[in-house]
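One chain of protein is taken out of this complex; the other chains stay put.
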Amino acid sequence: MIPDQPIAQAVALILAQAVVLLCVSPAIVGLINKVKARLQCRRGAGILQPYADLQKLFRKQPVLSTTTTWIFTATPYIVFASTVTAGLLIPVFASQMPLNFAGNIIAFVYLLALGRFFLILAGLDSGSSFGGMGSSREAIVASLTEPAMIMAIFAIALTAGSTNLSTIVHRTALLEGIATDPSPHLMALAAVFIVALAETGRVPVDNPATHLELTMIHEAMVLEYSGRYLGLLEWASAIKLLVFLTLIANVFAPWGIATSFTPIALSIGLAVYLIKVAGLALLIGTIECMFAKLRLFRVTDLLGVAFILALLGLLFFYMLRG
Amino acid sequence: MSWLTPHIATQIVDFGSAMLLVTCFAIVAQRRLSACVDLFALQSLFLAMTAALVAFFTDTPHIYIAAALTVVVKVVVIPRVLKSVIERLNVTRELVMNVNVPASLLICGALVMIAFFITEPIIPFGHLLTRDSLAIALAIVLIGFFTMISRQKAVTQLIAFLMMENGLFLGATAATYGMPLIVELGVFFDVLVAALIAGIYTNRLQDAFDSVDTTRLNELKA
Amino acid sequence: MTGHTIVLAVSLLLLAPLVAGCVSLVVSGSRWLHVTNLISIGALVGAEMVIARAVFAQGSVTAFGDIVYIDALSSIILLIIGTVGLACSLYIRTYMDEQVARGVIAPKRLNLFFFLFHMFLLAMVLATVANSLGVQWVAIEATTLATTFLIAFWRRRESLEAGWKYLILCSVGLSLALFGVVLMYYSSLRVLGDVSAALNITQLQQVAAQLDPHIVKLAFIFVFVGYGTKVGLVPMHSWLPDAYTEAPAPVAAMLAGVLETVAVYAILRCRGIADQAVSPEFTGGLLALFGLISFALAAFFILVQHNYKRLFAYSSIEHMGLAMVGFGVGGAIGNFGGFFHLVNHAFAKSLAFFAAGNIHRRFKTVEIDQVRGLTTVLPWTAVALLISGLALAALPPFALFTSELQIVTALSSSGLPREWTQPGSRFPVVLLLLCGVVAFAGLLYRITGMVWGSAPKDIVHGEHWSVGHIPIVLLGTMLVGFGLALPDFMRQLFEAASALMTSR
Partner (left out) sequence: MAILFFLMVASYAAGLLLPLCCPAKPKIQNLVAHGSAAFGSLGGIGLGIVGLLGPEPLTMSVPSALPLLTFAVRLDALSSFFLLTISLIGFAASIYAVGYVTAWYGHISIGLLGSLYNGFLLTMTLVTLADDGFFFLIAWELMSLVSYFLVVTEHEKADVRYAGLFYLIMTHVGTAFIILTFLLLFEGSGSFSFDAFRHPEQPLPDGIRTTVFLLALVGFGTKAGVVPLHVWLPYAHPAAPSHISALMSGVMIKTAIYALLRVYFDFFGGQFPWWWGFVVLVVGAVSALLGVMYALMEHDLKSLLAYHSVENIGIILLGIGAGMIFHSYGLDELAVLGVIAGLYHTINHAVFKALLFFGAGSLLYATHTRNMEEYGGLLRRMPWTGACFLIGAVSIAALPPTNGFVSEWLVFQSLFMSYQIPSLLMKLMLPIAAAMLALTGVLAMTCFAKAFGISFLALPRTSHAKHAEEVPWTMRIAMGVLSAVCLALGLAPMLAVPIIDHVAASMIGSSIADKMLALDRWALAPVNVEFSSLSTPALGLVLAATAALALGLVACCGGTSSRRYSKTWACGLNLTSRMEYSAAGFVQPIKRVFSSIYQPTVKLETEFLEESRYFAKRRRFEFHIAPVFQTYFYDPIIAFMSGLADRMRIVQGGSLHLYLAYMFVTLVMLLLAAL
């Protein structure tokens, strides 16, 4: 955090970052879909299609199930809020985020867990067996991702001597980044990437495009949603995806991020940032075309690998540092 | 009585106690109940004689009383009671034993040795009282105890018990000028009552269990 | 306090049961029997109070020349005899009358019962106050003779068997004890030639240091095994469970509460003398070792009992063993704990047997698994059973917890006497605690099984107040009270007694 930062500037930065997250996230989803379409030799929808979808959903009249309670209607807002708040804890284009003091990686993970908790409740609230199925699967996937996540980030935090994301990014940016100690970083990177796929419900863990009862996880939970509630949830999941991409991009390759608050630096930072996440989006799109979705009970193996990678990263760190 | 040196007196007393021991072995070897009772009476007689001798040599008159009581209680009364019990229950002989006669005899021999062995370190004192009689008394007590274990009939157990009492009494008189009179009397009273009660019990048991075979008394367990 | 009052008190102490016994042979009608009984026991308690105060004043009391000798040790025992005796007499009032009413026994036999009961009391008092080891022995043997018929009082096959075993085992044991007394006498003769005083406890205590150690050692072994039989120390305990199971409840209470205590008293007396001749390590070790064995074995028997009277019988073996450990380890704490434990156990165990008596009268069975839901059937008895059970399991606030913890502390801080274990071995403490847990589990498994649950349908529900409940309430309150606040005079009594034990 920056002790002598004028409050106005801080608020401005926070708002700016929020705006970036909100605005860029649908585009990323659109980009991924576009890439997939291309690789599948389709023209596919335009990159801006998700904005139109959100607009349409917000306009539509929502239909609520008679079995549901206030939990069901409150959930979209809570999920949205928790995701955006988590997003505000990591630096996007400027490495010194004013909200840095509000929480570290643990807070980040648990904020996402908050959203997940209510999403699971909402899935159960609808009363249909699809909702329950989605909730229970979401639970198992989550329970396997979080330990790996925390171990991986801790391995990196050790290099930076901090678990506050913004401090990590800032310091790694000032240092030569991933080149400081390559091996632990690479292992941690692999782990976090797998975790990110799982957390954001992408192939090979989950398929956002499917509505096939037997395979869907996230989609099953939100099956009963419609109208603005569905819109909020879709948007929130898009933001979540972007947040994870940001995490990977800035923690492992913080080059170009604005380490000061000069307009130039900020604009460069923003540009670099957009390029980085776009690149990652391309990568994800490709992966989604190359791999098939795993069976639910194969996912455990994948995430186990992620955990072991993270652990090895930690071990290597201590080994190399002696 | 110039011929009566302490040495001779000691010899006589030892002889008396030795006879008690011998009768013990006789009882251990004897299967017929009535014979056991007779032997017990005989033993008690020896006991009385020994007591009287001690009283005579050490002129402690109250032992005469004890001797007399012995004659009355153990030579006359208790054997009578036992005889009557035996007749009433018409059990003549002990067929089954927990330990057969030869083994019992050997064990009793061992017990006598143990008794002497244990009392060996005791320093004797006085001109008459010898540790031999104490050892014998201990031996008789142990033998009586062992006989209670080896025999099964209530009556024989009773006799064995009284044998122990005799051993005690021998110890009390021959080894130690006899206990204070009040104690002697108390002991006698107790022995008498105990014997009588046991007699009553044997009757009751006969009624309840149709036998005085104490091995049948094993309904209360654990 | 003048000599006359003491003489009066002592003679009252001895005469009250004697007279009452004779009277109860002649009078007819249960009411008068009970009246005589209560009067005599009342006189007994009163006399004890007087004597106890005298003992406070002058440390020890002798009367009738030196035939009677009472010090702190004996007055503790007297206290127990009085309290438990009184409690039993009150309980008998209800218990026996119901037995007569139900025609279990002919009214005539009540006379016999009370005669034996008083003889029993007399013998115990005599054993406690007598100054001569010989007389003490005679008295204790007399208790055997008096109680054997009380045990076999119902005249069932089992009770006869129990009575016979009791008679034989205890008589044999006691004749061993007598041999021990003879040896003691033999050794004392050579020191003080005078024949008549050679068995006097006071005399022996003075000259004890000069006695021939070897003889005294033998003597103590005989006395220990002999009276140990009466205490019910493993492996001389075998008569005890049978006798307690078959005896009428009040008699069982007397046996467990008082008779054992008197036997312990006899052993302690002899120990007081023996300790000066032979090393206290030896005698103490003997006590502690057999105490431990008794505690351990009894604990496991408690675990598998399905008969509640036997359960209590084994628990008294256990607790006597514990008290023995206390005395054996010795020291201020050990002895204090030992005496305290004797008193507490006497109260708790008689309470337990009263409860058992009530249960048996209602359920007509001694099988634990046929007794259920006492809280609804016999609320008062249920409380009594819970109190006694928890107390016997040594849970606070009941006094047995305190005494047990004192004994365990003494054991752990000074260990078993060196002659018997290698120095600093903690095995005894661990064993004690382990078996304590085993006994706890067994006891509470059975007792809670009886107390809780819903009762069988065919059992009459409800319990109305009777004289027999007074002692239950009294004992219960005392058990709770002593655990937290011991009356001062009792504390002084215990301290004086343990000073007697440790002085040499």
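Points worth noting:
We just call them A, B and C in the order they show up, numbering each chain from 1.
In this text, a residue touches a chain if its C-beta (ideal position, glycine included) is under 8 Å from a C-beta of that chain, and two chains touch if they have at least 3 such contacts.
Because the structure is predicted, anything quoted here is derived from the model rather than measured.
Seen in the complete assembly, the chain not on display touches A, B, C. Within the set A:Ile120, A:Leu247, A:Val272 or A:Leu309, the residue that contacts the chain not displayed is A:Ile120.
One of B:Ile118, B:Leu181 or B:Ile200 touches the chain omitted from the figure, and that residue is B:Ile118.
What subunit C contributes to its contact with the hidden chain is residues 164-165, 168-169, 172-173, 176, 217-218, 221-222, 224-225, 229, 235-236, 238-239, 241, 286, 297, 300-301, 303-304, 332-333, 336, 375, 390, 395-397, 401-402, 405-406, 408-409, 412-413, 429-430, 433-434, 436-438, 440-441, 444-445, 448-449, 452-454, 483-488, 491. Listed by residue number, the positions of subunit B touching the unshown chain are 98, 114, 117-118, 121, 142, 145-146, 148-150, 152, 214-215, 217-222.
Subunit A meets the missing chain through residues 1, 3, 18, 54-55, 58-71, 76-78, 80-82, 84-85, 88, 99-107, 109-111, 113-114, 116-117, 120-121, 124-129, 131-133, 135-137, 139-140, 142-144, 146-147, 149-151, 154, 157-158, 161-164, 167, 224, 227-228, 231-232, 296-297, 300, 307, 311, 314-315, 318.
We adopt the following convention: only the chains that are shown with their structure count from here on.
Shared contacts of subunit A and subunit C, meaning chains that touch the two of them, come down to nothing at all.
Top-ranked chain pair, ordered by C-beta pairs in contact, is B-C. Distance between subunit A and subunit C, defined via averaged C-alpha coordinates, is recorded as 79 Å.
Subunit C has its Cα centroid 31 Å from the Cα centroid of subunit B.
For the pair subunit A and subunit B, the distance between C-alpha centroids works out to 102 Å.
For subunit C in complex with subunit B, the touching residues are 132, 134-135, 137-138, 141-142, 144-145, 148-149, 152, 155, 157-158, 160-165, 167-168, 171-172, 175-176, 178-179, 182-183, 185-186, 189-190, 195-196, 198-199, 212, 214-215, 218, 241-242, 245-246, 301, 304. The part of subunit B that touches subunit C in the complex is made up of residues 60, 118-119, 121-123, 125-126, 134, 137-138, 141, 145, 148, 154, 157, 161, 164-165, 167-168, 171-172, 175-180, 182-183, 186-187, 189-190, 193-194, 197-198, 201, 204-205, 208-209, 214, 217, 219-220, 222.
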